[in-house]
Structure formats: structure tokens, C-alpha cells
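Here it is: the structure, laid out below.
The complex is shown incomplete by one protein chain, all other protein chains being positioned as in the whole.
When the chains are written out, they are named A and B in that same order, and each has its own residue count from 1.
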Amino acid sequence: MTPRASDLSTLEVARPSELANPARLSMLGISKRFGGTPALDNVDFEVAAGEIHALVGQNGAGKSTLMKIVAGDYTPDSGVVMIDGNTVEIRNPRQGLDAGVGIVYQELSLLPNMTIAENISLGREETRLGVVARDAARKMAEKALALLGIDRLDINTRIGRLSLAQQQIVEIAKVMSYGPRVLVLDEPTAALSLDDTRKLFSALRHLRESGVGIVFVSHRYGEVLEICDRCTVLRNGKVVGRETVAGLTLERLVELTLGELAHRSYHAADPARPGSTGAKEGPGGTPLLRVEHLSVGNTVVDISFHVDRGEMVGLCGLLGSGQSEVARALYGDAPEVRGTVALDGQVVRLSSPRAAAAHGIAFITENRRDEGIFPDLAVVPNVTAASLRESWLAPLVPLLSPRQERARSRKVTDQVGVPRAVEGRRLRLLSGGTQQKVVVARWLAKGSRLLVCIEPTRGVDIGARADIYGQLRDLADKGTGIVIVTTDIEEALVLCDRVVVCFAGHVSAVVDPREATEESLFLAMQGLGQGSDENGR
Amino acid sequence: MTGTRVLRAVRLLERSFLVLVTGALVILFWRLSPGWLNSQTVPFIIAQNAPLEVLAVGMTFSMISSNIDLSPGSMLSLAAMVTGLVVESTGSLWLGLLTALGLTLSVGVVSGYLVGRLQISAIIVTLATYIWAAGLATAINGANAIPITGSMFKYLNDGVDGWTWTILVVVVFVVAGQFLLHSTKFGYYGRAIGRSGEFARRTGVPVVRYTVYVFAFMGLAIWLATVLSISQLGAAQSSAGVGLELDAIVAVVIGGTRLTGGEGSVLRSGLGAVVLAVLSNGLSSLGLSDAYYDLWEGLALIAVLVVSVLLQRLVVRLEARRQVEHKRTSAPDLALQAA
Partner (left out) sequence: MAVNSPTLVGPGAPRLGTTTTEQAARFGIVLIAMVIFAVFALTSGPFATVSNMRNILEQVAVIGVVSIGETAVMLTGGIDLSVGSNVLLSSVIMANLNVNHGWPAGLAIVVGILAALLVGLINGVVSTAFGIEPIIVTLGTLLAAGGLGQIWLNNSWITLHSSVFSDVATVMPLGIPLMAWIMVVLYALGAVLLYRTTLGRTVYLIGGNRSGARLAALAVNRRLVAVYALSGLLAGVAGYLDAGQLGIISQNDGTGLQFSAILAVLVGGLSVKTGGIGRVEKTLVGTLIAGMIANYFVLQGVAEPYEQAAIGFVILVAVLTDHVLRRREP
């Protein structure tokens, strides 16, 4: 193992300018706690000039906390951040940029109605007598794009007309035009196709020549091995590996990521887990849900799987592999869907959420803030939102009396563990975990054949998480089929009866949690699965 | 490929829509009342609706930055009456006009601050102005006009064959507005704010300051419209601006700018105002009352919007089809290949 930087000597002695290859970014002894839990524990992280350095680790291992510290969103409890050997204090994103740190987030900050040149120079336009100097903007844009090796993109094109890959590159160019020494890329390939990824990588290689230190945060180990020079692995807030990529194998990387959990198998070791009691076949052996050759837009190419009544099936994959789109398609909320979906043997057309709900499908979104909760309404109306009595004569259809409605709501909120004390408070004021429970309660109140949920425990504390798991298990035991989209391996293995792994829009493996290990699931998510085993019966 | 040709035709239709509509209207009225169209008609129409055209320029910026402004009509009336008041008491036209400018600019600045800094909805703020400004305007001299004369006005109304200096002023203002929109920070930032205040903020655009500028600019436009209105009427009238803000909004929307903001064109808003002007003038030449103008204005607004949405949807569908065809036959994306 590479000796850790802090092992060499104390900071006073090892002056970075004396090192062979002065580090662009040096984070030494970084620790950060949130409440009682340590998110980062004495982490050293260094990126040299002209290198692409991967930062990897599972969700919750500390990657995003570390990057938030670099970005200025968090301040470390202890430790030092240095850029080009100079200690810096970054308290907000603006300071970060001034200090020489540029961050490219997954959500692009480009304005689609303005051109590339206008976007890159936005906020810093040079003016001559009040008139924007277009040539200065042009030069800035062209210079920035040249850093990425792009010289044939017309800077007068509006962002709205560019492909996603092109937009991503413009976003990087925009950040680069501020002249940062360190560039952090947060999951840059999550939404890109293989083709686009290749283009992005050639741009990154070009960028490397300019001497900037690039941090490549990613879950995609195949790509990490392809493009990066070195790699730092975090696990549970600590650095567990710092490797040069040349000579590094995927297996070694997975081992480092998962630690001793890599070979743990869940179901065999856990007697408490009830085991797959749920899976029931319908009459004649038809599955509750059968999806055949589903394709959604550009992300999902060909996915087939089935769900039996009472079965919990996990749809796992790295971000952008297509599992979320499949889930949305099952709820009528995806454009350009092709393929067949059959419920209890009958082919259905799911053209809208209403159509899906009419067929008995329920949906829990991953984005509860924008799509899930009604922030200014209390718990009870939030819970009953999906169970309102419908009819053409809606104006005349009476709601249940307040007492009845409250009783109905309490039946499910008690079940999921929402304390009655907060019943009357607006959702906006409740914790993420409680909010999520309310959303779950909403669909429990409705009663459905199939429940589709995406990241049902994202941003939810441990206690609430356990409650929600219990609820889902109960639901399955009562006969509802459940599809869970998740990127959390542990969740998938603990909760599901079967895991369908998606990679690049295809099914890369179907895994039985009783036989799988975290490692095998992880590898499957990276595309190294046993191939689409998912046949119908 | 027929796909591309149809697409190009539809896009051309979208772009020349306004000109086509204007032309169609002119022809329609000419057929209905042959004596209507003569060499003086066009300049007359443009000059007669100068205040609206000027307001449309200001309203374009408001709507592009995603703020609707209901105040221009009442503010115009008020500014006119204030001018009249000052002229009556001091005898100086310049002092009067200066006061009016101070009034419209300061109201603009305050409104911009309330909307930009305190984040109060633009509708509420400008609605309040709409109400109190109209009230004050009437309070000054009741329903009676205050006659205002000056050599400046004589000059503005002077011209060749109907082509007065007023028209030049309007044209210059429209062109200046278009220039501001496309080539200055004011225009850039206005568009950025309109598309997404959040993004703009993140990229370092001073949102508050530029929101104030947008409203202040409207104040300037209102002042110019006031001058032109006084010149036209020879007096300050408290009813001068009634309904103009709605007309201005209609002109801008017909010109293709939507309240969702981010894009628009001052030139097209000007054309939108001309469409309304032709409509108004044509209808009155047929002896039809103002009510007919309102009716057709409302119908035209809805019709234009519906057609534009349908055209947009058609374009999207055709483009999607073309992309699919393109993918099958295209060469790799050269623009992205690095050296």
C-alpha cells in the first residue's frame, strides 16, 4: 500500500514545493462529524498536477462530504486544505473558485436559450462603452474549449441545440475558463452513452495536458480503470486504498470498496429474515408483472423481467443505467416507451400516471420534495391525496368527514410509524424520514397490486429506514408485488427476493440474494454480470 | 429528405408569421373598405399608435425577465397629468417633462426593488401601481384635460407625407431596444434572470440590480410614451393610458415572447404592436367601435398563441423524426472529436 502522506513526516517538514510532483490539491487529516456520526475520519487526499485521480467509494462512504468541503459547502472539523502548497480556507463556493477549485456538478448550470459563448462568459462579460465585447467572449470560449481539445464546435450555437455530451463539455469548459488548478467532476458520465463517454474522455485527456489536477468522482469502475491515473478508495469515512490504476484490477477495487463485506452473504447468515415467503404465482402461473423488451428513450435499450405476486424485486444499477426510467415507464411517466408490459397476463398501455393507477400500480418517487409531498398541507391530507373518491361529478363528491379521514389516515400512519403528535403539522416542517413515511403511507392507504418505488429510503435516517423496510415487507407478504429501484447494494440484498441488475440499458444479471455476495452484485452493476438470465417462464 | 424540407418550411412559417399576419390584415381591410389604404395610411397608423409601440419595447424586457408589468397605462396617465400640472404652474415644459421622468423612473426603481430584493410577486406590485397611479391621475384634474403646447410637439407631428418625426423616434427606440437586448449586459442578464433566477444567481449575475434596471427601463419607456401621447393629443388627459398595458402585453405576446421568459425580440414586439395598430385602424375605418377592436384583439391573442403552440409541437415532432433518420445515416459527431 502506498504510504500515506501524513506518514512521511509532519507538515512543517514536507514542503510541497520540494516534492517531486507538487500536488495541486492536498487535503490532509480531514475529519468531519455530523451529530454523532463521523462522515470523514482523518482523510488524506492528494491530487497531483496533470493527473486524473479517481475518488471512489459506496454511497455514504464520505465522497460527497469530502467534495463538499472542497467546494466550500462544509468546513472540516479538523485538517487542512492546500492548493498548490498554499493553505486555503474555503467557506463558500465563490471562495472555492477564487482559491482555484472548479466543480462540475451533475446538474448543469447552463442557460439553454443562450449561446455557448454567452454562457461561458456569463457574469464576466467585457464591455466597451456598455456594449458586450463579443470577440472577447468568443476568445474566452474558444480558449476554454481548446483546453478540452475541441476546436470545431460553433460557439454561437445555443445550448438548447446541443446534445447532452456537448453540453457537459461546455459546462466543463465554462468552469475551466475561471482558471482553476483543481477540477472536480461529480459523476460526469452518469447520463452519457458509451459513445459520449468516449468523447468526454478524450476531452479530459486533453485537459490533463494543461496541468490541472482532475478529481474524478464516479461509481463506474470500468471507466475509472480506463481514464484515471490514480485512485483513492473511501470506506466508512476512511481512506482504505490509494492505488495507481496501472496494474489495478476491478476485483481489487471492489474488494477495497466493500471490505470484508465483499464476501458476506446476507440471507444465509440472517435467520431473522423471513425468507421468500411472498412469491406466489397467479392462476396458471402468470406473474403479476411481466416486462418484455422495454425500451425508454435513449437510456433503456432492452430490459425484460417479471415480478410475481408478493415478490420484492430490486432494480439495481449505477446512475444512468436505466432502472429509474424503467420504473417511471411502469407508472406512465416516461416518454417514448416501447415494448410490452403485462399485468396478470393482460397487456396494458400505461400512458399516464392516472392510467397506471387505474391498473392498480402505485409509485413512490425519489424526489419527494418536488414530486412527492404537498409541503403546505398537513399529514392527513397528504396521506389521503391518492385515495380521493373520483368521479366526473367531482364538485359534488363529498370527502370523508374530518374524523373519518383522520381515522383512515391514522390506520396507515400508525403502521408506518408517523407519530400522531405531528399529524396536524405541515409536511414542510417535518424531517425527511417522516416525510418519506407519509408518502409511503399514502400509497399504503390506496391499496395496489404493484408498488414501484425509486430510492425509497434516500435521505432517510436509520430508524425511519427500518420502519419503511418493515412496511414494504408487510405489503409484499399480503400479496402486493413490489419493484424497488435502488443503488444501495445492502438495501437490495437485504430487502429483495430477487435483484435485476441493469447496466447501460440492458439487464446485466439477475441475482438471487440468498446466493449472492455484495461483490457479485457490485460487479454485475459494473457490467460484469452473468448476462441477461431473465427469461420468462 | 422530405422530413427536412417540411421542417424548414414550418420553421420559415414560424418566423415570418407576424409579417404574414400583418400583410393579411392589410389586404383584408383594403378589400373591405377600398378607400382605406393610401400612401398616408401606413405612416398614420404607426404614428397614431406610437405610445403603444414604445411601451411594447419596455414590456418586452419585463416579460423576458419573467416579470409582468400592469402599471404602464396608469403611469402614463399620471405622468401626463403631472407634466400638465407642472407646466400649468411653472410655465416650463422642460421642467414638466423632467418631473415626469423623475416620477416614472423612481416608481420603476422602487417596483424593481420590491420584486427583485423582497421577492414580492410582480403582479401584486404592479397591480398596486396600476390602482394608485390611475387614482392619482384622475385626482389631479378630474376628467378634464390640461392643454399642453410646445414647439417640440409641433416638430414631432411634422413630417413629409405623413411620415412624421414621431415615427423616427419610435423606430430609433425599437432599434435601440433590440440592440440593448442582444448586445449589452442589460439584455444578457435580463434573459438569464428570466430563464432561471437561480442559475443566474449562481453564475454571478447581480439579479437584484438588473431586475431594478428592467423596471427602470420600463419607466423610461413610459416617459417616452407620455411625451408622444401629449404630443398626439396636444394635452394631458387622465384617460390617455387606459388599457395600454394590456395592449402592450398582447403586442409582446403576439410578437412571440412568452411569460416564461428568457427569449424574445424587441423587433417582433414592435411588429406585434403594428399588427394591433392595423387592426385598430382598420376596424375604425369600417365604422366599427372600440368594442370590436377589443373583441378581435382578444381573439387574435388566443389564436396566435394556439397556432404558435401547435407549430412548435409540429416542429418538435418533425425534428425528432429527422434525428432518427439522421442517426441511421450520419457520420460521427466531428465537432466533438478532439485532436
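A few points about this structure:
As a convention for this text, a residue touches a chain if its C-beta (ideal position, glycine included) is under 8 Å from a C-beta of that chain, and two chains touch if they have at least 3 such contacts.
All figures in this text were calculated on a predicted structure; none of them were measured in a lab.
Checked against the full complex, the one of B:L286, B:L299 or B:V316 touching the unshown chain is B:L299. From the options B:L37, B:I68, B:M152 or B:L314, the residue with contact to the chain not on display is B:I68. Touching the missing chain, out of A:D135, A:E371 or A:D461, is residue A:E371. The missing chain, though absent from the display, is touched by one residue of B:A128, B:V208 or B:A235; that residue is B:A128. Interface note: of B:G58, B:G219, B:G261 or B:G282, the residue touching the hidden chain in the full complex is B:G261.
Listed here are the chain A residues that touch the chain not shown: 331, 333, 353-354, 356-358, 363, 365, 370-381, 384-386, 388-391, 394-399, 402, 405-406, 423-426, 442.
Seen across the whole complex, the unshown chain contacts chain B at 66-68, 114-115, 118, 120-125, 127-139, 142, 193-197, 246, 249-250, 253, 258-261, 289-299, 301-302, 305-306, 309-310.
Going forward, only the chains that are shown with their structure count from here on.
Chain A and chain B have Cα centroids lying 45 Å from one another.
If you check the complex, the residues on chain B that touch chain A are 183-185, 188, 191-192, 195-196, 199-200, 202-205, 262-263, 333-339. Within the complex formed with chain B, the residues of chain A that make contact are 93-94, 109-114, 118, 122-125, 127, 130-132, 134, 148-154, 163, 165-166, 169, 199, 202-203, 205-206.
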